[in-house]
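In this view, the complex is presented without one of its protein chains, the others remaining in place.
Chain lettering (A and B) follows the sequence in which the chains are written, and residue indices restart at 1 in each chain.
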Amino acid sequence: MSSSHILKKDHLIPLLRKLGKAYRLVAPMQNRHGDTLFAEVASVETMALDLDHQPQESLKPFLFPQQEVIAAYEADQAGYALHPRYAAPPPTLYFGVRSCDLAAILYMDVIFSQRTREPHYLGRRHNTVLVGLNCNAPFPNCFCDATKNGPFSELGADLQLTDLGDRFLVTAGRAQGETIVSRWPQFFSAAEEAEIKKQYQLYLEARGGFQRQVHVDLAIRRLAEGMVDEAVWQQLSLRCQDCAGCAYVCPTCTCFTIVDQPRSATSGERLRCWDACTFAGFTRMAGGHNPVEPKKAAIKHRFLHKLKYDVEKHGRPSCVGCGRCLDICFGGTDIARFVELASEE
Amino acid sequence: MAGLATTFGSGAMTNSINEIEQAQVILAVGTNTTEAHPQVARRMLDAVDRGAKLIVIDPRRTRLAECATLHLAIRPGSDIALLNGMMRIILDENLHDDLFIEMRTENFLALRDMLYRVDLAEVEVETGVPRDRIASAARLYARAQKAVICYCLGITQHICGTDNVQSIANLAMLTGHVEKEWTGVDPLRGQNNVQGACDMGALPSVYPSYQPVADPTFRRKFEQAWGVTLPEQPGLTLLDMTHSGGQGAIRGMYIMGENPMLSDPDATKVEATLRGLDFLAVSDLFLTETAQLAHVVFPAASFAEKTGTVTNSERRVQLIRQVIPPLGETWPDSDTIMALAARLGYPMPYESQAEVMEEIALLTPIYSGIFHDRLETGWGLQWPCWGREHPGTPFLHKYYFTRGKGHFVPAQPIPASELPDDDFPLLLNTGRVYHQYHTGTMSRQCPTLTREADRALLQLNPADAKGLAIRQGEMVRLTSRRGSIELAASLTEEVTAGSVYTTFHFHEAPINRLTTAAADPKAKCPEYKICAVRVEKVSP
Partner (left out) sequence: MPHTQSDPYLPQPARILRVIGENSQIKTFVLAFTDPAVNASFRYQPGQFLMVSVPHCGEAPISISSAQQATPGEIHLSVRRAGKLTSAMHLLAEGAIIALRGPYGRFFPMSDLCGKNLLFVGGGIGLAPLRAVIQSCLADRGRFGAITILYGSRTPSDIAFRADLACWEQEAGVQCLLTVDTPEPGWSGAVGVVPKLLDQVALDPAASKALVCGPPLMIKFTLAALSAKGFADQDIITTLERHMKCGVGLCRHCHLDNKLVCVDGPVFTKAELNTLHVMELA
């Protein structure tokens, strides 16, 4: 059973200061060019905390980095040896995580532990505390109502914050959250019923605040029924500019590649890097055969994976409605465009 | 450059890139926009989504051509004939803009007289495009209220490059499609900062801001500013420098961030020239084919390791900021230049890049209002920017052309320097692919990009391949009068029969050993887009 508390906004920075001593602290901050990104907090004193904008990237780069060394190797006349490498991040508290990004982490938890326990992701995830922040006002490209994981969500967060104006309603959803509340009780007071009611009112208002209607459920149904016309894939493939930006910013795209990076004639590193299923080389075999028709079938797979196969396998789509692919796509082939095309009779 | 300078008075995009999105008709000539300028292509396709008509003139069926309302697959090198044909139809059907011609242009009668001598039946033969399609393109373009022409290296890298550009300018002026927002003539630049390099006088005949070297007034201005005596004559063009075969007057060379061993035409000659120098210094990020010939190599810092500006196609000057200190022993190019100048007895003690920008503003009228502090916020400034209070210029030629009145320069078709014959029956066109940049110096370091495009492919029409008994993916030998390379064949309808196409990114298949150094006599831009070749099987 979750418990509800009140944290006055005046006490947020003092609380973060305490948390920063116990954990490595990561929070959305504005850099000097005005971009909001999750970043490690070097100093609570000078941090430019930004809870008013959506971070341009999810937490994916922290838990599943764009590029990481998974092994070092030596190879010479005498032999060939590979040594695993593991990053060992200290216990980390991620602050200000929106419901879309929380849903994405829950998805990655499944992907990286279901078939095979993936040591690098799980090693990082193991030491993680998540402090969520409900979205009172959805951002322009968001549609997490349509993917049914927002704008308010308690799932996945150890502590979940709702902005009530001069205070946060704090819900402790998991043991780690309770631990924080009980370790620093001086910051928290009991929530009153009026405050819990206000949270519900804000939730209702937030649900009405979406600027975009993306009929994800309709697209899912039409895909399941095989009703999406081939011309849709043709149109999307003509327009896709092959930049893979959608896959890189997507909090649930977890395709990767493994490459060797020689560092000398006799040594090197094995890297795991993000990859994208829309690239022709993603499926092309050494002999030149490509089992997936470049562009058309590749882009089709991208959307089927998110809106059909994952629905079949996990009961929900792996699109979390964060809208980041809409921000980044300059070809007009983002998921909202697909849903729009797929929904046309 | 030269083509728009003589007609309009300024060699740059007349519009901003964003304006393309609002055009009703977009005429894309000699530009593989989706591969080479994806951010521009995005605006074109967005415009198409809004109902705009896209006309693509390209010998190849590119992806942009697939998206087009009308694709005119012309014979390579017949652009002038096609444009003249369009203009003749516009004239015949009275679709030209009389008032604009009267108010804003001069020398129209010369164009008119030339157009009246154009035989549309001949145009059809010369271009290989049916007359009704030429007419459709002409009508679509002329009737639009807002129409832009985008062109790229498919227009300029011809022996008649300047004439091609002038024909485009003629078409735009004939229909009044200049001097307005969402309407104009837009050359897309071949590299990220080529506009900036030209603006800064990295051309043999002009100082920054296109102030002629030969004009004593300008020369004096720069002599005063720099405290030196400057040569009275323009310098040598790139081809004059790189194609002397080692016997030229130039005995030493300093090459920065360029790889002419792969990127310049007739590259065998380039190699002879560079090897014949008394001294060669090269600055680059990696040890390129050119750097390997150098006596001294300066390891250069990348974009992320230095501060400065770039000027893009739409004349937008943007600040790039140092993110990390230079890695290893690398230096920013400006530091290398200053250190060299000091050793050569001419100290250039600039304290910062901002101070260099102040000097640019002082000496370069079109940049006179551009300072680093103004570039710190927002998205940069578009020249001309006449002073600190000036907001920059989104589109050119408002009220009047830069040169006063727009000048019609009639152009006649000029045959390519080398056409297919019995020995070399195919026509070679060269260009780029999306996943690689230029000679691959940087992009081939990235495993994912390299996976997507890891070798040169020779696009060959299946009909030609059948005659030569060449199979998909087979290695073939490609030979011109200047050289021979081996690469894999890619059979595709993207090229028409009689033409082949490949890229210049790969040192394993240095296509510029085959291309011709024949160049446009005015702009000295080489004819990369046409030379005669033959294709043979490697293994019998």
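Everything below uses one rule, namely that a residue touches a chain if its C-beta (ideal position, glycine included) is under 8 Å from a C-beta of that chain, and two chains touch if they have at least 3 such contacts.
Fair warning: this is a prediction, and the values are worked out from it, not measured in the lab.
Trainee: Using the touch definition from the header, name the shown chains in contact with the chain that isn't displayed.
Mentor: Missing chain, whole complex, touching shown chains: A.
Trainee: In the full complex, which of A:P14, A:P89, A:G123 or A:G209 touches the chain missing from this view?
Mentor: The single option touching the absent chain is A:G123.
Trainee: Of the residues A:A137, A:I196 or A:V259, I need the one that contacts the missing chain.
Mentor: A:V259
Trainee: At which residues does subunit A meet the chain that is not included here?
Mentor: 70-71, 73, 75, 79-82, 84, 86, 88, 111-112, 115-119, 122-123, 126, 254-260, 262, 268, 270, 272, 275, 277, 282-287, 289-292, 297, 301, 304-305, 308-309, 312-313
Assume only the chains that are shown with their structure count from here on.
Trainee: So the centre of each chain is just the mean of its C-alpha atoms; given that, what is the distance between subunit A and subunit B in Å?
Mentor: Averaging C-alpha atoms per chain gives centres 41 Å apart.
Trainee: Of all residues in subunit A, which touch subunit B in the complex?
Mentor: Checking each residue of subunit A against subunit B gives 238-239, 241-243, 257, 259, 261, 273, 275, 279-281, 288, 330-332.
Trainee: In their shared complex, at which residues does subunit B touch subunit A?
Mentor: Within the complex, subunit B contacts subunit A at residues 34, 38-39, 41-42, 45-46, 49, 63, 66-67, 434-435, 447-448, 451-452, 473.
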